[in-house]
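One protein chain omitted, others in place.
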Amino acid sequence: MSSRAFASDNQAGVHPTVMNRMALAAEGFASAYGNDALTRQVEAQLSERFETDCSVFLVGTGTAANALALSALCPPHGAVLCHREAHIVNDECTAPEFFTGGARQVSVPGEWGKPDLAGLEYRMEQLTFRGVHSVKPSVLSLSNATEMGTIYGPGELARYGSFCRRHGLALHVDGARFANALASQAMSAAELSWKQGVDVLTLGATKGGAMAAEAVIFFNRDLAEDFGFKRKRGGHLWSKHRLLAAQFEGWLSDGLWLELARQANQLARNLADGLAEVPGISISIPVEANMVFPILPAAMAAALRDEGFEFYDWPTQPGMVRLVTSFATEEASVEDLIARARHHAE
Amino acid sequence: MSSRAFASDNQAGVHPTVMNRMALAAEGFASAYGNDALTRQVEAQLSERFETDCSVFLVGTGTAANALALSALCPPHGAVLCHREAHIVNDECTAPEFFTGGARQVSVPGEWGKPDLAGLEYRMEQLTFRGVHSVKPSVLSLSNATEMGTIYGPGELARYGSFCRRHGLALHVDGARFANALASQAMSAAELSWKQGVDVLTLGATKGGAMAAEAVIFFNRDLAEDFGFKRKRGGHLWSKHRLLAAQFEGWLSDGLWLELARQANQLARNLADGLAEVPGISISIPVEANMVFPILPAAMAAALRDEGFEFYDWPTQPGMVRLVTSFATEEASVEDLIARARHHAE
Amino acid sequence: MSSRAFASDNQAGVHPTVMNRMALAAEGFASAYGNDALTRQVEAQLSERFETDCSVFLVGTGTAANALALSALCPPHGAVLCHREAHIVNDECTAPEFFTGGARQVSVPGEWGKPDLAGLEYRMEQLTFRGVHSVKPSVLSLSNATEMGTIYGPGELARYGSFCRRHGLALHVDGARFANALASQAMSAAELSWKQGVDVLTLGATKGGAMAAEAVIFFNRDLAEDFGFKRKRGGHLWSKHRLLAAQFEGWLSDGLWLELARQANQLARNLADGLAEVPGISISIPVEANMVFPILPAAMAAALRDEGFEFYDWPTQPGMVRLVTSFATEEASVEDLIARARHHAE
Partner (left out) sequence: MSSRAFASDNQAGVHPTVMNRMALAAEGFASAYGNDALTRQVEAQLSERFETDCSVFLVGTGTAANALALSALCPPHGAVLCHREAHIVNDECTAPEFFTGGARQVSVPGEWGKPDLAGLEYRMEQLTFRGVHSVKPSVLSLSNATEMGTIYGPGELARYGSFCRRHGLALHVDGARFANALASQAMSAAELSWKQGVDVLTLGATKGGAMAAEAVIFFNRDLAEDFGFKRKRGGHLWSKHRLLAAQFEGWLSDGLWLELARQANQLARNLADGLAEVPGISISIPVEANMVFPILPAAMAAALRDEGFEFYDWPTQPGMVRLVTSFATEEASVEDLIARARHHAE
């Protein structure tokens, strides 16, 4: 039986190509702490993929990547603006507070996981009005793809970029699923990042097929000053760093990262299409990456879980659940889920 | 030609057995964040190896393991006592300060990497005399093996344990090379840890053959309360946690960890014996683990480096260098180094 | 002309009795850092006023008192629950985050400055559901009097106390205007604090007639362990501590604190009564302490300001302003304001 794990792309393992590169890198000897050829190669790969000289720092987890990135952009008396359902607010304990030295996250609502621009303007006013008695807004953090599986296109991103410039904010993008966002649009990585004013991108490979590998990419290289110290004091500088680099090297080579993302996106698309035809199921949130948020009848959700399907309830709306596909999801799994849902609908 | 890398056990890669377990774990699907069977298995393995129920938390780097462990033992207004050349003081940026929220490291000198007990007593007096104007001594942190490649036996450890109890300090052991310390003594892991009063051990697998895997082991389980939160907010909870567990599982199974450590220790022994007979070289620090600290004539050191040998100068004494062996070091490499040293001595 | 300062009770100066006690304390010599007789006396006074042995720590500002108190109750991975308009959220920069080492404030709405109990229950569920991925709820912080000039009576307070016990939360009360809350009810200080489950009260004297004097009062004395260190490392231990104590001694003696509060409350009452009769003004928030929140016609507000009246716009409702009376406010000032408002209404 194919897998019934739809709870998260974290349930997947490691793509064989990535694993092979790690096995190769595991042999012999090399300088520790990132002073090795493989790390240099990944830095070059990323500068090439993004068509600009950028400063790259690799770490092992997405929480570290995000929190460290924010610590480079936000002082301890600052505020990070973000969407109310952002991962940095809801899923990373107090890591952002910890790494920034006590900055505050100020969240605003907005449709489909995207912070409302008028809401952001209003918050800016509120925060700056009280001066030192309040906090100093310093960063806007977006997720692309968002927590709701939607994506920002370049035009939309540019509007946030312009908002940031107008208010003197840095623009951070949490790209735990950046490959998914990019794969679903016909454009370059540059157009979806620095060309729209993104200062720092945390590019996640873990969810996309690596084991534990995330890159903090500074397009604004001045902001990277002393970042090496920050990474080290956070305990995020791997000694056998080449094994971190090997994951990226394998993932980025020959377009694998986009191929795997496209494949996961397509399966989410299929899943949504199939479920949409099942009586009793409704899907109101656009499926643009590798996540589907259907509203299921309670009995159906229970029945599916009884059969071993794994997925989370999602608090956005009553009855909403989240289904996630990944590079490791098989077509048969998707068909299986649709068939079982149809069965329980009858 | 065999490798000439003697700078650190971090220059080695990953042992094939560990790599194979990772490749196996990389397949299929599993619950994320440590809620998987492999993680449970490693917890059981460690409780068995240490002959006691302990609380185990896995992380990817030694700096994280140490700093997180200290954060469980020391308040922000506290002090961590340690040796002047301890890794936590000299090699981990301000990670201990960061994770403890601003505690201070207070170091004392002592022969062969071990803090002098009389010096510790004197420091305790100094610190407590000034009350709230000074810091509150809270932890003693030892390294076993030490930074100088020496080891603590149970009797010696017990004296530090008793010092800690007398002063109300917690006892932490940085065990980045604990396997090396244990392998060179005929005794159980329990006798070298909690039986002598160790509260928390950070057990390193990375240097010993894993890729990026360290365990924070709480023998005093009360101290582990909320440690899961601490790990998460430090960005050190891996999503694909089973890949972290797989490393430990492979390393601990069939006594591999001790076998590899014994082998590295033996090569260090051989290296020391060989070098000791080379005219002009003197070795005054006991070789008890996998490190040798010979004093080399300057010309010899330079000549060896010209030939590609890698090693660090060590500040303890003029002319002193550090040579490290690892699970990956070949006998031929050791013979090669001895032969070249002899050649340059002539 | 009498003063037209209604912006804050912070605009007032120091009551002559308090000033006299300071002048007396300023003479001669005494031990520094709180090891003096006057400090002992204030500790005794507070234990007597609150009818229980409590641990008392004096500091110079309300922000320090609140943030330090929270740091004794909430770990860095914890959450402080409070009302959406709480002072600790809106007016103290990131002091709570700073002193707790990065804890998060989670606020809920609620009428008249009081957090809605159902809202609190819902938040508890949300936060605990995600385990280490979220934050650990640790404290509920109330203000009495609230930011909206309303007060909690003992029965109401007891309901929050019971909520806290049920969820394992500590209960903190920001008592910057505790004297005002107490003065408007016929009851003991004990009934309005520890008898309802309050663990820590920050009792403000500054707004009530002192210069710069706040007391952190631990009814749960276990929580005060190491608080002396926390105060010192925050830079809040005065060297000439007797001058801090002198303020409290004067303020607490002969019931002055309550007398001054009652007087300010009465003037607020008078002000509200007078304004309520002015056509075009409406007052919907109960006036229970020393603050009035009328809704003024825009033209009237502007005209009053033109004449030198000082007061803040309040964001709760369009047209709402805040008027604050203090121990130093004269009856003539209140009459003056009412008269001018009436004039502008015609």
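Each chain carries a letter (A, B and C) given by its place in the written order, and its residues are counted from 1.
As a convention for this text, a contact is a pair of C-beta atoms (placed from the backbone, for glycine too) under 8 Å apart; a residue touches a chain by one contact, two chains touch by 3 or more.
Quick caveat: nothing in here was measured; it's all calculated off a predicted structure.
Between the chain not shown and the residues C:233, C:262 or C:322, the one that touches is C:233. Contact with the chain not shown here comes from a single listed residue; of A:123, A:233, A:322 or A:344, that residue is A:233.
When the omitted chain is restored, the residue from C:90, C:146 or C:206 that touches it is C:206.
The missing chain, though absent from the display, is touched by one residue of B:97, B:174, B:214 or B:288; that residue is B:97. If you put the hidden chain back, the residue from A:83, A:136, A:172 or A:340 that touches it is A:136. Although one chain is not drawn, its touching partners on chain C can still be listed: residues 3, 5, 7-8, 10-14, 16, 19, 22-23, 25-33, 59-65, 67-68, 92-95, 97-99, 206-207, 211-212, 229, 232-240, 242-244, 328.
Residues 33, 75-77, 101-102, 131-133, 135-136, 226, 228-233, 237 of chain A touch the missing chain (whole complex, contact as defined above). The chain not shown here touches chain B at positions 76-78, 90-94, 97-98, 101-105, 126, 130, 132-135, 315.
In this text, only the chains that are shown with their structure count from here on.
Highest C-beta contact pair count among chain pairs: A-B. Centroid distances from chain A, each centroid being the mean of CA atoms, peak for C. Computed centre separation for the pair chain B/chain C is 51 angstrom, with centres defined by C-alpha atoms. A straight line joining the Cα centres of chain A and chain C is 42 Å long. Contact with two or more other chains is made by residues 33, 229, 232-233, 237 of chain B.
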